[in-house]
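Only a single protein chain was left out; the remaining protein chains are all shown in position.
So, chain A:
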Amino acid sequence: MTTVSSASPGLPGTGRPDGNRLFGPLPDVSGDAGYEPDHPARVGFFTDTSVCIGCKACEVACKEWNTLPMDDANGTRDQMALSGMSYDNTGMLGANSWRHVAFVEQVRTVDLPMPAVGLPGRSPGTGDVHAHDRVMADDAPRAAQTSVLNAQSLSEFDPQTGQSGDREIRWLMSSDVCKHCTHAACLDVCPTGALFRTEFGTVVVQGDICNGCGYCVPACPYGVIDQRKDDGRVFKCTMCYDRLTDGLQPACATACPTQSIQFGDLDELHARADARLATLQGQGVQTARLYGRDENDGVGGDGAFFLLLDEPEVYGLPPDPVVTTRDLPSMWKHAAAGAAMVVGVVLTAFVGRRP
């Protein structure tokens, strides 16, 4: 009955030639989890926070499609309460909130000799030319992103930035979600095999297998997955596995009115995100950066990645997440040494003259 889990990387003989499947880039996550080569391409989300308007349509769509119960900003079920910190009363990702729109309100003094975000010094046209140069090489993503992002109007009128007196105020909004990591700690540590890698390269919990051991909860470097206390099991975003298998897009991406949440094949999203970043930087938005895009990062890159306008921790994201199982081989070595030490200490205690 017991099988060695196919979703368990790092087993000798099944791994890549270099033997390390716990860390680093992994070009074919589904294939690596044991799917036949004809599995579908890896899908994901590119969440472009620069066009997020904080409408929370994604949160609502997710709750409705997945019939998630109501909860407050601390994840307490069937509780309605205001967080008291901002327009964000969802608070965090958890067992009952699989999308979470973060609201960050920021100020700065206007007369700083700093590059402006909302009103770049040069004309938008110049910025566009620069951006164009950078993305000329590939026209398809370029076309895709212009249709999405109203780049020009954003540079002329940025609805997220306002001015009052000598102060400029801006709102950063970002719809957070499970990252569907290339190296998913939650999946690695699940002892029952309830968490598994789908043919789409996403990470999903099987509710009929999970026994609520809770190991995945502290293992996730992003603090995504959580336990539903009254139910005992854990829950998180499935990237709408049920919809994907029926050829539909995830509910949240479908509901997003600004295409801040873009769903698609991960390769294509990468190209689109790179083009969008080039455009923004060409327009003088120097703080724009991609998060979770780099497959050389601590989790091998995210299936759901982001374009952010400030440091990740400002949005509640870890600045340098690392999958905990990267260090697991070393942990096992130290545990084995510790166990050997225990036996050695007891053995020596019995050796020698009887007192």
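Criterion: a contact is a pair of C-beta atoms (placed from the backbone, for glycine too) under 8 Å apart; a residue touches a chain by one contact, two chains touch by 3 or more; residues count from 1.
We adopt the following convention: contacts and distances are computed from a predicted model.
Per the UniProt record, the chain missing from the shown structure is "Polysulfide reductase NrfD", taken from the list "Amino acid/amide ABC transporter membrane protein 1 (HAAT family)", "Polysulfide reductase NrfD", "Glutamate mutase subunit E" or "Oligopeptide transport ATP-binding protein OppD". Within the entire complex, the positions of chain A that touch the omitted partner chain are 1-5, 7-11, 22, 84-86, 91-92, 102, 104-109, 112, 114-117, 169-170, 185, 188-194, 209-215, 217-227, 231-234, 286-287, 289, 310-311, 313-321, 324-325, 327-328, 330-332, 334-343, 345-350, 354-355.
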